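With one protein chain held back, the other chains of the complex are shown just where they sit.
Here is subunit A:
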Amino acid sequence: MIKEKNKITQGQLMFWMIQIQVEVTVLQVPYVAHIKAKQSAWIAILITGVCAQILILLIWSLCERFPSSHLFQFLPQIAGNLVGKLTGMAYSLYFLIMGSIVLMTFHVVIGKWILIKTPTWVTSFLLLIPAIYLARDHLRTIARFFVLASLLFVFLIPPILYAFKFLNLSYLLPIKTVGWKDILTGSLDVTFAFLGFETLLLLYTFVQGKGNGKLKAISAGNLFVTLLYIVMTVLALAVFSPGQLSYIPEPILFMLKGFTTPVINRLDILFLSVWYVKVFTTFTAYLYCAAYGLGHYFHRGQHTKAVPYAAAVCYVLSLIPSDPSMHEYILTGAIRLSFLFTMGFPLLFLLLSILFKRKEASL
C-alpha cells in the first residue's frame, strides 16, 4: 500500500501536468513551429496537443488496468520479471535523459540572454541544488510546491498580453501557406514542449479518487498547456512579420525586450526569472521520477538515496554537448526517443495485457 503522505489530490495532479509540460522550451515553441509550418504554426501546435491527448488516453487506459501499482510494479506483471525490469530501468534512464535535456536547454538560453560569460557548469549547478533538495522530499510536498509555483502564471501571462498593443493581424494570413506535410513536421518539432504526461505512468496510483477524475485532471492540464502555447504562438506570429520570425529563436523574450513600460524597462529579464521557476519544476519532476525508479531497483523503494547520483548523471550529461548544432541534434533525438516511451511501450504493454488478460485482481 502507498503511504498516506505520498498521496496527492487530483487538483495537484493537474498542476503537476502544467508544471512539467510548460517548461524550458516554452520560449521557443512559436519559433520552432514556425520554421516548418509558417503561418500555420498554431495549427501545428493544436495537432500536437490533440496527439498528446490521445497518448494520455492510451497511458491512462494502461494504468487503469493496474490501479494500485505504479509503472515499475506493473511492468513485470505484464511482461515477466526480466523484461519488465529492463523496461523499467529504461524508463528511469529515459527520465534521466529528459532531465538532462531540460538542464541543457536551460543553460543554452540563459547563456544567450543574461549570463553570457558565466560558464555553463555554474548555471546548471544553480538549478541542480534546489532540485536535489526538493526531489528528495515526498511526492505530496513536491506537488504542493508545484501548485504554489503555478501562481507565477499570474506574472507570466500579463506581460505577454501586453503584446496586444503591437498586433498586426494580417501577419496571420493567409492561414495555410504550406502543405499539410510541413504542418505535420512542424507539429512533430514542437513535441518536446508537450512531453511530461508520460510521468502519469508513475503518478497514477498516487492520485486519490477514481480513474475518470484522474483523466479529467490530466486532460485539463494538457488543455491549459495547449491553449497557452497557441496564444503565445498567435501573438508571436502577429507581432513579428513572417520573414522576421525566422531570425528569432526566442520570440516571446524578444517581444518583451522591445516593450517599455513606465516602471520596468526590460521586461524580458523579469520574465526570465519567472521562467527559471518553470524550468526548475520540470527538472525536479523528471529527477523525482528517475530517482523513484532507481530507488525502486537499487534502494528498496527509497528514492531519497537515488536522488543525488541521478542528479549527478543529469548534470554530467547536460554538459556534454558543446555547440548549438549538437544541441539541436540531441533535441531531435530526444523527440524520437520519447515516441518509444510515450507511445511504443505503453501501446505494446496495453496490447499485451489485454491479450493475456493480465489485469489487477478487482478490488
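Following the convention adopted for this analysis, contacts are C-beta pairs under 8 Å (C-beta built on N, C-alpha and C of every residue); 3 or more make two chains touch, one makes a residue touch a chain; residues count from 1.
One rule holds for everything that comes next: contacts and distances are computed from a predicted model.
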Original post:
Hey, which one's the missing chain according to UniProt: "Type I-C CRISPR-associated protein Cas8c/Csd1", "Ger(X)C family germination protein", "NADH-quinone oxidoreductase subunit NuoE" or "Extradiol ring-cleavage dioxygenase"?
Top reply: "Ger(X)C family germination protein"
Original post:
Just one of A:6, A:81 or A:118 touches the chain that is missing; which is it?
Top reply: A:118
Original post:
Of the residues listed, A:66, A:240 or A:349, which one is in contact with the missing chain?
Top reply: A:240
Subject >> Residues in subunit A touching the chain absent from view >> reply: 112-119, 122, 125-126, 129, 166, 168, 170-174, 177, 239-244, 247, 257-260, 265-266, 268
